[in-house]
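Dumping the structure here so I can ask a few things about it.
Every protein chain of the complex appears in place save one, which is left out.
Labels A and B are assigned to the chains in the order they are written; within every chain, residues are numbered from 1.
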Amino acid sequence: MPGQNGERFHAATSLTDAIAALADRGSAGAALAGATWIMRAPLRHERRDLSYVAISKIDELRRLDILDREISIGACVTHAELASSLGSLPECRALAQAAVNSANPAVRNVATIGGNLCASAFAAADLVPALICLDAELEIEGAKGSERMTVKRFLEVRTGIGPDRLVRRVIVPRTARRSAHIRLPLRKAGDYPVAIVSLAATLNPTGVVESARVAVGSVEPVARRWEQLETSLVGHSLDPRRAAEQAERFCGDFLGREGVEAPGWYRVKVLPSLVRRAVLALQEQS
Amino acid sequence: MSLRLVVNGEDRVSRAEPLTPLVDVLRDEFHLTGAKVACREGFCGACTVHIDGQPVVSCLVPLGMVEGREVRTVESLAAAGELSPLQRIMEEHDVVQCGMCFPGILMVLTSFFREHPRAERGEIKVALVGNICRCTGYERLVDAAVALAKRS
């Protein structure tokens, strides 16, 4: 059933309005950010008969604030805006690279960070592993207040996040780290990647890795951290070859998803070379 | 319900459902058939138009999200009947073949050149990754775009 006034589309004017409209619609409603995923629902043989609450005109959700200790990214910030705002921040390079290379320019102008996080059937989402490796958190807003959670936690609960709550913003902590996002499309560009490695690391003054985050996207249905590899990187200087060797050792951690575009074994097999490229990219950021 | 938007500088009202793809409103209601429907999935770029100056694939934009915004289509590029410099150079280099992809390519490159008037060949090709052309093999239309960049 559509909302109280029978409309299938409501352009929310404020966050409060959006949450009220979503609460009102219950399970018959859904938030609509950039719409690029939902508009393709019929092609995936999915329903598109919900009552949609458009949130893209809510100013607060479109803000991107670079603060001293963190970056606050509203759920409706587009990939293009992310790329242009973060391009100059070395500690966010992975996220900027993820944003600037995803899909194609005309889609990047519309597709949002919130949509990318919420599209649970979209294994190849670029921003997700980038956000994981940057230790980003999400703020979920609902009628009963807000809740902050890690991206990992969000990915676990996102399908049951409830009809009356929505992603308000993404918070990326600012620390002195290097990061890179290495995606592997089958063509040169314009594809969804078949595998993604996002890497962030902090180095001590002598160049030894103090902490590392590696996130792997598109290989399995949901992006996740590669903890074994992270541990093996810590305490060593950035060495692409060694990192690739370590990745080779721990590849068994992943079971690649079979897809029309690539077999599961392939997604896993390319991981060491993506790790090598990621470490090399970090090396070049000195 | 009805919904207002500005199309090629004119105030327009559409009576279509808010989830109707913008491209269908432009083509079926306003008879602006320049934007083409070739995939409805955001990969071919043939339906590219500008919304508030930014190129977007109009097959994935629901009408409801365009309320009050400014839409420009390929039909608006030749102001007062004069081909735009980009259109002119494509004509001069004789790079058009079947032509279905060109409305989208022109809209993408028009906004791209606004921001990068002296773009290099490689940058132009990167800008075009969302536009499928099945006839030309791209390079000759990229040659024309490069020639335009060199003029500025």
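The working rule: a contact is a pair of C-beta atoms (placed from the backbone, for glycine too) under 8 Å apart; a residue touches a chain by one contact, two chains touch by 3 or more.
The working rule: contacts and distances are computed from a predicted model.
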item: Undepicted complex member, UniProt protein name, chosen from "Acetyl-CoA decarbonylase/synthase delta subunit", "Sugar ABC transporter permease", "CO or xanthine dehydrogenase, Mo-binding subunit" or "Transketolase"; value: "CO or xanthine dehydrogenase, Mo-binding subunit"
item: Which displayed chains the hidden chain touches across the whole complex; value: A, B
item: Of B:R12, B:R69, B:H116 or B:R140, the one touching the omitted chain in the full complex; value: B:R140
item: Sole residue of B:V7, B:I51, B:V66 or B:M90 that reaches the chain not shown, by the stated touch rule; value: B:M90
item: Of B:P18, B:P55 or B:P103, the one touching the omitted chain in the full complex; value: B:P103
item: Candidates A:G74, A:G190 or A:G217 - the one touching the absent chain; value: A:G190
item: Chain not shown, touching residues in subunit A; value: 43, 184, 186-192, 194, 260-263, 265-266, 269-270, 272-273, 276
item: Subunit B, residues in touch with the chain not shown (by the definition above); value: 27-28, 31-41, 43-44, 46, 73-75, 77-78, 83, 87, 90-92, 94-103, 106, 124-126, 128-129, 131-140, 142-143
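Just so we're on the same page, only the chains that are shown with their structure count from here on.
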item: Between subunit B and subunit A, distance of the C-alpha-averaged centres to the nearest whole Å; value: 28
item: Contacting residues of subunit A [partner subunit B, same complex]; value: 7-9, 11, 32, 35-36, 39-40, 43, 48, 52, 54, 56, 80, 103-107, 109-110, 188-190
item: In the complex, subunit B residues that touch subunit A; value: 1, 17-19, 21, 40-43, 45, 48, 54-57, 59-62, 64-65, 67, 108, 112, 126-127, 129-131
